[in-house]
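With one protein chain withheld, the remaining protein chains of the complex are depicted in position.
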Amino acid sequence: MPVVVTNIERPDRGLVEALGRCGVATVHEAQGRTGLLAHRLRPIYLGARVAGPAITVSVPPGDNWMMHVAIEQLRDGDILVVAPTSPCDDGYFGDLLATSALARGCRGLVIDAGVRDVRDLTEMGFPVWSNTISAQGTVKATLGSVNVDIVCGNQRVRPGDIIVADDDGVCVVRREEAGDVLAKSHGREALEADVRPRFAAGELGIEMDGLRERLIAMGLRYL
Amino acid sequence: MPVVVTNIERPDRGLVEALGRCGVATVHEAQGRTGLLAHRLRPIYLGARVAGPAITVSVPPGDNWMMHVAIEQLRDGDILVVAPTSPCDDGYFGDLLATSALARGCRGLVIDAGVRDVRDLTEMGFPVWSNTISAQGTVKATLGSVNVDIVCGNQRVRPGDIIVADDDGVCVVRREEAGDVLAKSHGREALEADVRPRFAAGELGIEMDGLRERLIAMGLRYL
Amino acid sequence: MPVVVTNIERPDRGLVEALGRCGVATVHEAQGRTGLLAHRLRPIYLGARVAGPAITVSVPPGDNWMMHVAIEQLRDGDILVVAPTSPCDDGYFGDLLATSALARGCRGLVIDAGVRDVRDLTEMGFPVWSNTISAQGTVKATLGSVNVDIVCGNQRVRPGDIIVADDDGVCVVRREEAGDVLAKSHGREALEADVRPRFAAGELGIEMDGLRERLIAMGLRYL
Amino acid sequence: MPVVVTNIERPDRGLVEALGRCGVATVHEAQGRTGLLAHRLRPIYLGARVAGPAITVSVPPGDNWMMHVAIEQLRDGDILVVAPTSPCDDGYFGDLLATSALARGCRGLVIDAGVRDVRDLTEMGFPVWSNTISAQGTVKATLGSVNVDIVCGNQRVRPGDIIVADDDGVCVVRREEAGDVLAKSHGREALEADVRPRFAAGELGIEMDGLRERLIAMGLRYL
Amino acid sequence: MPVVVTNIERPDRGLVEALGRCGVATVHEAQGRTGLLAHRLRPIYLGARVAGPAITVSVPPGDNWMMHVAIEQLRDGDILVVAPTSPCDDGYFGDLLATSALARGCRGLVIDAGVRDVRDLTEMGFPVWSNTISAQGTVKATLGSVNVDIVCGNQRVRPGDIIVADDDGVCVVRREEAGDVLAKSHGREALEADVRPRFAAGELGIEMDGLRERLIAMGLRYL
Partner (left out) sequence: MPVVVTNIERPDRGLVEALGRCGVATVHEAQGRTGLLAHRLRPIYLGARVAGPAITVSVPPGDNWMMHVAIEQLRDGDILVVAPTSPCDDGYFGDLLATSALARGCRGLVIDAGVRDVRDLTEMGFPVWSNTISAQGTVKATLGSVNVDIVCGNQRVRPGDIIVADDDGVCVVRREEAGDVLAKSHGREALEADVRPRFAAGELGIEMDGLRERLIAMGLRYL
């Protein structure tokens, strides 16, 4: 049952970069408010903004053996996405694994568990989105799988799906929908670019698009 | 039932500023250790310190329509205080709404739910105290109310009550008690200003005010 | 029953400093992955790294009286370790107590409860690991004990045990095992110093120590 | 500051009984989906269904002194409603206090904290809605207040407001709105009595009231 | 985007019944310890044991409109499986919807949110596994989808997948793997039937299968 899938499909690099520039909130809205990983996954430091194809890892609780196996599957630009098979807060990943991952071109880690050596990771500029910071060590005794479908942060992530992550959290985009999501993201950015200066100038959202009329029609009363 | 109250009373501006300078811990103690909002409301960035009258907003779960309505009610110096009618972590507020709120003179947001675009909000210097950071989008389908009594962070907040917020959290002061609370806050500051240098010089709290004698009388034993 | 033990044994200062330089993750691993306090204890600011003997304090919920008693027991280099007798998030400690503790040479506070005045504490450079930041005030009405065995963050801490704390969390080392743990920590550092440049050069962990062979033998399949 | 208000107004007994028969879900809906206490308040045994005016108690963390004070204020049919001033899980109430409360005609306890002696309470038929079951003892050292406005389970409760509680949780009804809420509750019951047999006979909600047409108009597609 | 898929494939009825008789723990082990929904999903009453194909429902927070739509898709023996698009504890389902679902032959509800009317549901014998019991009402304003892939309780559930639920929780079995999982479940039951009387007679697990020798070889010491 434990497998490592070695030849996954990756999305177009240009699409990935472009989605990364849009950011999590925009991409999440552009795909119909879907794909956002649970907000318990927080960055260990602020300011990072990455995108890349997911190398997925399914790990047992308290056991990080498969992290070493997964690193071999990384190519330049990839993002590690890790989920334990039952909830676990242990520190699966630290500065040594980050050194190894960086050497393979890895852009970051998304893990629904814990990490450690966060000062070192910050100094190395290796971004991590995790649900916990914990020094709790793990063993190497039980197998898991690499590049299989996983559920991470309550979202299904398939190997090769695109991960977008920034200070607002983490979003997953299906590889085959990336082009469409990008187009919609750009549409949304255009809309916001139009509204922002109007808001800055004091115009009210409630006065746009017949909003006030709809509110009144639905029964809102001003006292 | 959904209403917007438009002519709320606001407290004296000087009182508000003075309370803001005292800070949350002092004000909370000065009013008898009451009024502190639940500590799950944390600032999205450290260092902000604000005070202002509350514009209150009651919102349905996953629906931020009333935020737009509330912004129209803001005047210079106000603080938005938002509570969902049942627990919800969605991102009700981002950089566009902040742009609009800032244009009205709003000093910050206190929300017992989520916010997003936190990098933009930080760059704009728009302070937010929220229970979550999440990019999860909301809809505009159901009404709520503006400037009604709400419970936010386990405290009752009335429109026009004074919100004081800093790195320690958020405190609410009743408008009609503001003068009294300020006087007591200043008294407390004076007391602390007296004790601080004595502590710094090595004097012990246990040697002040007969504290050790009371402890011994109550049964404390030194071994 | 409430007691203050005044003449606890403290560990060798040199050992303490050396353990502090190793850091939490290394020390925790060196003592067989034991001694780590629950990860809910987080630093109020990043970058601090301390070690010192524990002055332990058992406090009632919502009552910080014994904190004042404990400060008298502090000597240069000590760390306050505080646990309430039932879960409590109140802010037991602020800038005044920190001023007093600093005057006694205290290096920091570890508390399985709340703290306040975090901006002041940060400016003073007084590091705190707490489970909460809260301005909620406490009373002075009920006794507790100082320098007795406590359970803090799910770990037993005895007075005089060594506390090591950094951005990864907090670890406790038994005083009598400190020498042995230090030796093992140095051994672990040596090992990591050997592996790190090999990882940086692109060598894979899976190719070291017969790891791949063991994985295959246990049933891992590559597809 | 700590006070006991002795002459609170109580609602009409007939209204209270009638609301109790409607149950929590119906009453909560009838007053516009407001007034429901947080669902962390669960009954210690299933099957109880009570209603009565609230005797409110504000207690310090870990201190149940005011419970004894509150019992004196109970009259036949009242319900004790208790909230600590900061979150606390201790067991504030057990079989002795229940014996005393029962002797005063008390119908039950709603407490945003812990209770103990739950086997005895169950055998006595004294219903409790609490957030925790815990034997953790409390002290009698610090004052609180009885019959003041409190926030319990995230809802404001005033002395004399009507508490309705059953297996679904706890709801508060403003004394002055009780008649109106009862009328609406009966209206809702009538509606449900009409729909229930139609549902039982296989009729679909989606075929009633033009529901399917509205869904299609809003964009729902059947594949 | 919001869709209702009307012609899903269902698994063989005999397979479903047989899996239901095996129970959650056995089926979960038989498929390699996968498929278990998060343990926060608990039955509202003990003793129920059901199995059936999943009718999946994706609902917005605080909005149960799609529940009515989903009921039309139920056939005899089906189980409703519901997940909100962001975490929500509201009571999406009560006795009226249960009446309607029962009339369609529905065997139960699995919902990663709240339910209400639990006394009625228990009396009706309609089993529910939910993460919360809450009377909090919902609106009917926003669309969702029926019979699409969802993540519920941290597991992917596809329409027509087999749900097995009992006092231990909820497990999902892929429709196409049901035969294989059943065979393995029966194998496991046979094994347990062999071991149980030996355990009952006092034989020790540690004396079977060379377990003690392996433990000693790995370094376990008896003192």
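All chains are identified by letter, namely A, B, C, D and E, in their written order; residue positions are counted from 1 within each chain.
Just so it is clear, a contact is a pair of C-beta atoms (placed from the backbone, for glycine too) under 8 Å apart; a residue touches a chain by one contact, two chains touch by 3 or more.
Being a predicted model, the structure only gives us computed values, none of them experimental.
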Residue among A:Glu29, A:Asp90 or A:Asp161 touching the omitted chain: A:Asp90
Those residues of subunit A which, in the complete complex, touch the missing chain: 60-63, 85-90, 134, 136, 139, 141-142
Residues from subunit C at the interface with the omitted partner, ascending: 1, 32-34, 36, 38, 85-87, 149, 151, 154-156
Missing-chain contacts mapped onto subunit E: 24-25, 28-29, 33, 36, 39, 42, 46-47, 166-169, 171, 192, 195-196, 199-202, 204-206, 211, 215, 218-223
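In this text, only the chains that are shown with their structure count from here on.
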Centroid distance [mean C-alpha coordinates] between subunit B and subunit A, Å: 31
CA centroid of subunit B to CA centroid of subunit E, Å: 42
Overlap residues in subunit D, where contacts from two or more other chains coincide: 33, 36, 85-87
